[in-house]
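One chain of protein is taken out of this complex; the other chains stay put.
By written order: A and B. Residues from 1 in each chain.
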């Protein structure tokens, strides 16, 4: 009964696509991690992690494997207990409370549908365990089957469904309980690419329809970017940056974040700083100009972040643009644009995206000597990790 | 195997040609059954047949009780004759009788049997009577055993006599007051204190003695019924049946049995040897049954010469002495008795077991098969009593 509240919020008819409509994110935190630490033997899985996840938002935990994102999910779900710190759900500490008493439901990576039960019985399970009256259970199961677009599948067995259908049933089984938070552990990982892309849209649609807080674990930055309201990028048991996809993408807080979201990173040393523009002597040779944060002085070691769509290639760079020479390694025509991978003089590989029908004509040949060029405004100086 | 094989072929052929009458079909089936049941001993025969160039055609197949031979004489026999001996053991007369009937002389050369089973074997055409005067070791027998009337067929004897013993109760005087009648066994104070060997026919015969049957192995239907009632009455006092009489010793030694109701003589010494109490024999006034056994040579024995040589060999006094020292019960060999009487260690035992009083053997009520439907009646009654 803990999370049996809020049933009235789901009305299928109200589910309309919200794509592109800015959302009024409620500021109240539904889940809070306060300085949480978790160790497995000598290995620290989480180090002093604090997070606030807001009511109704689609929140992603993004990071490479072993970064602590699944541990974070398991801590919220109650499958593991923290070694230090506090976890608060809806204002109450849940440390020491078993999973079955938490107002939280999970969609497992393997779906974990009960093979001996029908789809309807699977969805019914949580309601039954929480003593919801039979009439209401039947109604909510029907609503859910409608929501996941499988209205006539109630009597089937999980083994009779496709992967995508099983995934949706797993979602319905969790959502039907109206949890305060829905935890999703790489739920699309087992699907093929095409289905995965469809399900991203589907998941985002459903989340907006039910207005339940989603905490979504993934290692796929594109997935996180397309679905999330906010993302926490994690690495080595720490949260590196929390923000909207746009903020993360355009203003990565660190070299790790920048690289993880797919930006080019070049190392160098500050030569001069003028207001918001800094001149950087790249280790690869040329000096370039980029947007500079406050507090940097000449001689500081920095990283310069150039997003692929802001870089292009040119045979001979014009004056006033940033440029670095290199050799084309790979060029892939992707329809709307061509992706070019270039190895620059210090061996770093850079990616540039050339819009189709843009300035440069045709696809560059592999091995061709060219320059990667970008505008000063399109690049960002970051203090190199480990530097003050 | 060859016989079995051809039998299968001919059966198949006759079935095809529709020539097989019902009677023939069953006869053939029986032959097949014999083949299957005999398979293991055939394999042993084949294995043993390659042993050495034998003076006599071998190997010798004997179906015997385990107290009818000892290792030294087996070894000596193989050494002197070169004939390998395959021994098969059995518990009950009926069992050996069935096997002999099934496989006959092809698989069995020598079979052991009890007193009145001998005539049954002979009447069924399963054994050849022996001319005891042909055996050197038969001259060592007490004269009475060479002339046992029910074994006589003309001048020949169905069996080569081996051993005998009365089957009587023994009791532990620490717990049991001396008695001279079977009635004492029914005393409620001996509840779960009596142990018996599980020999259904002999137990029924013993119960027949209790209930006043004149001929315990030839009881009428009403006498069997009375014997059954006696067994039902005795049941509360029976702790358990044992499968082998050699297990009796431990029950007296560990004190769980106060009375053994159907042991053969010598038990008192074996219990004492094993560190148990000095138990006492009872020769009940109602009479007692006993066994008098020996070996028979199977009709058409494949290795008849070896069988005769074996009987002559194993009945020599030197081996009989060894057997007495191990089994402590009377035998038919007089010369062995005289040797044992010279030995101060065994002189008393020779008397205690009745070895020096061969006439007692012939005054006992001897074991035998109840005639005709009798066996069936005895077993049914036994089952009905123990299942009650």
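By definition in this document, a contact is a pair of C-beta atoms (placed from the backbone, for glycine too) under 8 Å apart; a residue touches a chain by one contact, two chains touch by 3 or more.
Everything below uses one rule, namely that contacts and distances are computed from a predicted model.
Trainee: Assuming one chain is omitted from the figure, identify its UniProt name from "histidine kinase", "ABC transporter permease", "Gluconate 2-dehydrogenase alpha chain" or "D-amino acid oxidase".
Mentor: The record for the missing subunit names the protein "ABC transporter permease".
Trainee: For the full complex, which residue in A:28, A:50 or A:110 touches the chain that was left out?
Mentor: Selected residue, touching the omitted chain: A:110.
Trainee: Of the residues listed, B:239, B:339 or B:360, which one is in contact with the missing chain?
Mentor: Spelled out, the listed residue whose C-beta touches the missing chain is B:239.
Trainee: Which residue among B:75, B:101, B:285 or B:363 touches the omitted chain?
Mentor: Considering the complete complex, B:101 is the one touching the chain left out.
Trainee: Quick one: which of B:77, B:117, B:217 or B:378 touches the chain that's been left out?
Mentor: Among B:77, B:117, B:217 or B:378, only B:378 touches the chain that is not shown.
Trainee: So which bits of chain B touch the chain we can't see?
Mentor: Per the touch rule, chain B residues meeting the hidden chain are 23, 26-27, 29-30, 32-33, 36, 91-92, 94-95, 97-98, 101-102, 192, 198, 200-201, 235-236, 238-241, 243, 254-256, 375-376, 378-380, 382-384, 386-388.
Trainee: Extract the touching residues of chain A with respect to the undisplayed chain.
Mentor: Touch with the absent chain occurs at residues 77, 79, 98-101, 104-106, 108, 110, 112-116, 125-126, 129-130, 157, 159-160, 173-174, 177.
The rule is short, and it goes like this: only the chains that are shown with their structure count from here on.
Trainee: Distance-wise, how many Å sit between the C-alpha centres of chain A and chain B, to the nearest whole number?
Mentor: Spacing between the chain centres: roughly 88 Å.
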